[in-house]
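Note that one protein chain is taken out, while the other chains of the complex remain in position.
Naming follows writing order (A and B), and every chain is counted from residue 1.
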Amino acid sequence: MENPYLPYPVRIDGIVTETEDRNLKTFKFVFLNPEDEEKFAYTPGQFAELSIAGQGEIPIGIASSPSEKGFVAFTVNKMGRVTTRLHNMKEGDVMGIRGPLGNWYPWEAMEGKNVVIIGGGFAFTTLRSSIIYMLQPENRPKFKDITVVYGARSPGMLLYKDELMAWEKRDDIHMHITVDGTDDPDWKYNVGFVPTITEQKITSAENGIAIVCGPPIMIRFTQPVLEKLGFPPENIILSLENRMKCGIGMCGRCNIGEKFVCKDGPVFSLAQLKELPPDY
Amino acid sequence: MSTKCFSKEEWVGVLEGLKEAYRVFVPVKEGDFHNFRPLENGTRPNFDFQNTRLSAKSLIYPQSERMFEYTVDNQDPEAHKVRETERDYAPQVVVGIRPCDASAFKLVQKNFDNPEYRDPWWVRRYESTTFVGLGCNDPCVTCFCASAGSGPFDPKGLDVLLHDIGEAYVAKALTDKGEALLGKASGGRDASDEEIKKAEGLTRQVAGKITARISTDKLKEKKVTELYAAPFWEEVGFSCINCGTCTYLCPTCWCFDIQDEVQRLEKVGDRMRNWDSCMFPLFTLHTSGHNPRAKKFERVRQRFMHKLKYYVDKYGDGIQCVGCGRCVQFCPVNIDIREVAEKMNAFSSGS
Partner (left out) sequence: MIEYTEKIRETAKKLLEDGTVDVFIGYKKGTVPMMNEPVLVSDPAQVDVLYWDSNCGLNLCNYLTGRTDKIGILATGCNSRNIVTHVVENQIKREQLHIVGVPCTGMINHRAVKRAVKYREITEVTEDTEGRFTVKGPGYEESFDKASFLQLNCATCTHRNPVEYDELVAEKVPEQEGVQAFHDVEKIEGMDPEKKWGFFTRMIDPCIRCYACRNACPLCYCPTCFVDESNPQWVGKSVDPTDTMTFHFLRAFHCAGRCTDCGACERVCPVGISVRQFTKKLNKDALELFSWEAGLSLDKRPPLDVYRVDDYNKFIR
């Protein structure tokens, strides 16, 4: 019988420190057994449980896009026991990944629509996966306008800076990069909180679908902006975070209403969330 | 399917005989109460009980179970890779389980065995277990199984149902597994018509003895967000001390925790699965410090909403409770699920 608790063994293939406070690192993992990469076929929006023997497991959104072959990447914030151990590991170290878990962003529903992506801080990881996926030549025609509002506390806290600059130069995607504040005189982009910049730059909800990923406070202030613009609750997509252990809807920990965040989510539309008790 | 009759004198011998084909679990008196123990040399089965203190859930789903093992010794080429361990799924039989506890497994099965994922350990142990249930002639005054989807002679989840007709047990096979077990049992003979009639009479007679009940008929129609915001939760949760008694004694509670342990000197370790409880504050605590259920009454609310509302909504069947009454009897502060269900069932957001 297949064992959904058994992780695929992986090796750390690359580590990039993303932020100036060194608390966020992107890890590239390579599967030790090549056939596991196929079994791990995933869709942007999903997450995986990163497993370190002797420490534990953590649920982290997948930052790489399925179009990036040969590896899987995760951006991890150093917060507790497992993440601290992970941050102290080096290239070549062995650990495990379980997944892909959870549901994904509603790609079918998004086809033919104007896609608005709003991200804050280090919740941008699955949004990177989504943007790279959408910008693939075979996928780009499926979507109309793509607009991205992404903000962090300061320029040094932005993730994937090189990629952000590269996307900014493209004409098939509108990037609005912002920081809460900066004293860098060479800062070329916006200054302001994500909800404020969203209000300025997103002018229409026509045929639009919005994906919002960020800390609870950012979501709390961005949601009314989108609602005022006329985005219906079915077209505002959020990704919830929760303490998780099994990741497969069995240990009961992430239970909200009749759903499990790890299995029926973590992606939920606002319309779905309104029907659930606010237990998050 | 056969129906056999075993006299009480030969019964222990019959159970001993079953040891050739199965690992046999029987109720045993330990101190003030009964628990299921393996039948070994010197074990004295004792069927003189209303129910075991702990439910039989630990026979399928142990409180602490090793999921995987690993080594953290960097000299070992297999270091840091978790590995499966040797498991024993030899056939086992649980004799004397009450029908409520057996039907509880059917409710728990929806969680551990579903189209998307199957828990390999729970499923394999459940499938290798035969349940010989003992119908209740003398239900507790707190038993409310009849209104919770079960009953003193409920066949759900059982492979063989025993009726205690005084000097003997009438044993009716309900499934192929049960039939196989009766085939392997030494002793006994086909039950006579009279004995079968006595058993049926018992069922009718005892049905009237269940007086405790739980109100659940209006739960499905309630709006979950309104029930969640109901004003009575703080009052209900005031006395709760947030221990794990209700969840650990409950046959339908199944939440668990995964913990890695390491023996530092030997550099080996286990990934353990342990029972966990939504009553504990740690259950939903994020590493950032945010806890969606930081307040006591929020955790109390979660337990009752999960058992009596979320489960009802998710599966469209009854509540996630079989009315065994253990939480009612052993909650240290006497929070009574029947009272809480009544409040939920009667709740109207207009009031």
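Following the convention adopted for this analysis, contacts are C-beta pairs under 8 Å (C-beta built on N, C-alpha and C of every residue); 3 or more make two chains touch, one makes a residue touch a chain.
Just so you know, these numbers come straight off a predicted model, no measurement behind them.
For the chain left out of this view, which of B:138, B:167, B:190 or B:266 touches it?
B:138
Going by the contact rule already stated, which one of B:2, B:225 or B:329 would touch the omitted chain in the full complex?
In the complete complex, the chain left out is touched by residue B:329.
With respect to the chain omitted from the figure, which of B:207, B:229, B:282 or B:346 is a touching residue?
B:282
If the hidden chain were put back, which residues of chain B would touch it?
30-33, 50, 53-54, 63-64, 138, 140-142, 235, 238-239, 241-245, 248-249, 257, 259, 261, 272, 274, 277, 280-282, 328-330, 332-336, 338-339
Write the list of chain A residues that the hidden chain touches.
80-81
The definition used in the following text is that only the chains that are shown with their structure count from here on.
Using mean C-alpha positions as chain centres, tell me how far chain A is from chain B in Å, no decimals.
Averaging C-alpha atoms per chain gives centres 39 Å apart.
Per the contact definition, I'd like the list of chain B residues that touch chain A in the complex.
Listed in rising order, the residues of chain B that touch chain A are 67-68, 70, 72, 79-82, 84, 111-112, 114, 116-120, 123-124, 224-225, 228, 254-262, 269, 271, 276, 278, 283-288, 290, 292-293, 298, 302, 305-306, 310-311, 313-314.
Could you list, by residue number, the parts of chain A that touch chain B in their complex?
Residues of chain A touching chain B: 1-7, 9, 32, 51-57, 79-80, 83, 93-96, 216, 241-243, 245-246, 248-253, 255, 257-258, 263, 274-280.
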